[in-house]
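Below is one structure, written out as structure tokens, with a few remarks after it.
Every protein chain of the complex appears in place save one, which is left out.
Chain lettering (A and B) follows the sequence in which the chains are written, and residue indices restart at 1 in each chain.
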Amino acid sequence: MNVLDAEVRKNIESCLGRYPTKQAAMLPALHLVNDRLGYVPPRAVVEIAELLELAPAQVQDTLSFYEFFKQDKPQGKYRLWVCRSIGCAARGGEELLEYLCDKLNVRLGETTADGRVSLEYAECLGACDVAPAILVNDTLHGNMTVEKIDELVDQMSNDQCSMSNADS
Amino acid sequence: MPTVIIDNRELEIPAGRRLNGIEAARLAGVEIPHYCWHPGLSVAGSCRMCLVEVGTRDPKTGEIEMQPKLVPACNTIVADNMVLVTNSEKVARARAMVEEDLLLRHPIDCPICDKAGECLLQDYHFEYGQPERRADIRPFTSRRRDLGDVTLFVDRCVMCGRCVRFAREISGTSELMVTGRGARAEIEVVAGYPLNNKLSGNVVDLCPVGALGDKDFLYRQRVWYLRRHRGVCTGCSTGCSIWIEENQDRVWRIKPRENPLVNKWWICNDGRYDYPHVHDPRRLTQPTGRDGLAIDWTALPNELNRSLGEAGRLAAVLSPFLTVEEAYLLCKLIRGIDAEAPLAIGPVPEVGEDERFPGGFTIRAEKCPNRRGVEAVIAHFARRVATFDELLAELDQDAVQGVWVSGGYKHEWIGQATAARFERLKLLVVQDLFPSPLSERATYLLPGAAYPEREGSYVNCADRLQSVRRAIRPPAGVRTEGSLCWELLGRKGLYNARAALDEIAREMLYFSVAVEPAPEMGIDLKANLLAG
Partner (left out) sequence: MTHEPVLLANVEKKDSHTLAVYEAGGGYRGLRRALKEMSPEDVVELVKQSGLRGRGGAGFPAGMKWSFLPEKHPGPIYFCVNADESEPGTFVNRVQMELDPHQVLEGTILSCYATRATTAYVYLRYEYPLCRRRMQAAIDECCAAGYLGSNILGSDFSLDVYIHVGAGAYVCGEETGLIESIEGRRAWPRIKPPFPAVEGLFRKPTVVHNVETLACVKHIVDRGAGWFRSMGTPPEPNNPRDPGSFGPKLFGLSGHVNRPGCYEAPLGISVGQLIEQFGGGVWKGRKAKAAVLGGLSTGVVATAEFDTPLDFAAPMRVGCPGLGTGGVVVLDETYSMVDFLHNSCRFFAHESCGQCTPCREGTYWALQMMERIKAGRGRLRDLDLLREIGESIGIMPGTTICGLADGAAWPIKTALSKFRDEFEEYIMRTNPNGYMETEPVEALVGV
């Protein structure tokens, strides 16, 4: 039973033309799979390897280098990355991270019991001008405070949290 | 010729050779320690153990200008007037740092590590490391991970990446990978896709530390009890150069012996693990007569000579596992008694097709080491090399009365039906490793030698002749084909393969370059074919 459906396969194949080697389509392929499944299970690694004419170990080798891809189970509907690098840390980023762990009742890297929210730290989100910053899926939230986090968590539990910035 | 200066010594580099700092220093007798670099693999440059100082000498003024940074010798191609310094304080500090770093998280479990005694981490640390441990990091335990053909002790790994590069560049199978990054990086395979290829054993040799373990050898011997002997693999007609490692006449391990002209640094698993038959308890170790009764070796040579003389028309089957010298002596013996005796090459085992690997290594379908050498010898005596089938046809017509069959096959090689065709002979001498349908019919059944016990030369598929001394003594009761024929021919003293080869080289054009002592990498016999 394939975990990659026809559409993902088609999308991966459409990336191939951008590069002179099939292996170069690795990161785009991993992103496409992750977008679709919410994670990149081991079975998907094998199927990507087949598509790109590689050994599974070559895909897994690359995948495991990058922090973004998770393999054990689908990530929450909302993936939260809380910046802990110096720009945010200096303005309370690490305290917010602790606060979120408590509030969501998860440890770093875990997903809430209802499968809604996954909490991770991030190294510098490149948003030091609006530190402390949190990336929620495709949306950056800056100048975060405990109050704004409460609001954000409420929105997420009501599914009212915007999934992406206004323009697309 | 380009000249480089290594630690104040001038070294002329052979023109046209592209050498890196490590290789050039080796020519100058200077060791540059290294983990990740290997001559057979791409350059990673990441272990940083081979750091040296590099500069250039102005050819006019002789002034030397050094670069401020250390550079890895592995990625530095030496050129005229290049200066390498490997013995400075700065280099020593860098080496000590790398050694200290590599032991930060290493379990230092040498007493239970197979690699102890031949471990670069041990050797380099002894040579270049710091005397005290300054880190307060608790070393990890010896986590063990099954990678398939080999086993990995995860925490002993120094991340040189040789094994991963081997699987990608040489075997082309790419089962191995690095997972994670930074200090969390580890060697792994994907679940369900284990390391499983015919060259996989090489990664254990490549591993500079005790991370990769050979499941066959693990915990069986301390390496310092092993003595190693130059050998030639008899698994196929590639004829890889090998080290046979033994302890008190028991073979424990086969490793590749570097030979740029045959196998480079590699051997296949077929050859590597092809030694258990040597110590197989089913091996023949007692000469017997047709009645199955034991015969004493002391009386046997005379009896054999007499029987051969009385048999009538003789024939011989020469195994492609014999050395050139053994084949020569056996031909000489048989032809000496019956000058018209047909000489046949024994069955030549063929399995599948040649297997070529991306790195250039080839496993041959012809699963014997010396068809070419034996055929050349036969051709010299008989003008015509009879096939085994042709000989069988002669037997069917009762054209011969006495046959000497040399076996030496590791696997079953003759069935009942074929063996039955030897039934009506007056004399059947069989020298072999294992009992067979043929041995049941032998007038004289003589225990033969396994390859680590033989002495002599093999000619591989590319007409390269390699000579070896014996690595172990044969088991009690076994005489090598060479020493037996030597005695039967009435030659003085012990079997002397070198003397036999001299004789062969004088008599046969094909072998005429072999008059000189053979270099370790062997001699190309084709050179003389062209001249002839």
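For this structure, a couple of remarks:
In this text, contacts are C-beta pairs under 8 Å (C-beta built on N, C-alpha and C of every residue); 3 or more make two chains touch, one makes a residue touch a chain.
These numbers come from a predicted model, not from an experiment.
Across B:Ala28, B:Cys110, B:Ala185 or B:Ala379, the single residue that touches the chain missing here is B:Ala185.
Note on the undisplayed chain: of the listed residues B:Ala28, B:Ala79, B:Leu104 or B:Leu489, the one touching it is B:Leu104.
Listed for subunit B, the residues touching the missing chain in the whole complex are 43-49, 51, 69-72, 75, 93-94, 97-98, 101-102, 104-105, 133-138, 158-159, 161, 178, 180-185. Within the entire complex, the positions of subunit A that touch the omitted partner chain are 18-21, 23-28, 30-31, 52, 58, 61-62, 64-69, 81, 84-87, 89-91, 122-131, 135, 137-140, 164-165, 167-168.
Operating definition for what follows: only the chains that are shown with their structure count from here on.
Work out the mean CA point of subunit A and of subunit B, and you get 51 Å between them. Residue ranges on subunit B touching subunit A, taken from their complex, read 164, 167-168, 173-181, 188-193. Contacts from subunit A toward subunit B in the complex involve residues 42, 45-46, 54-58, 60-61, 64-65.
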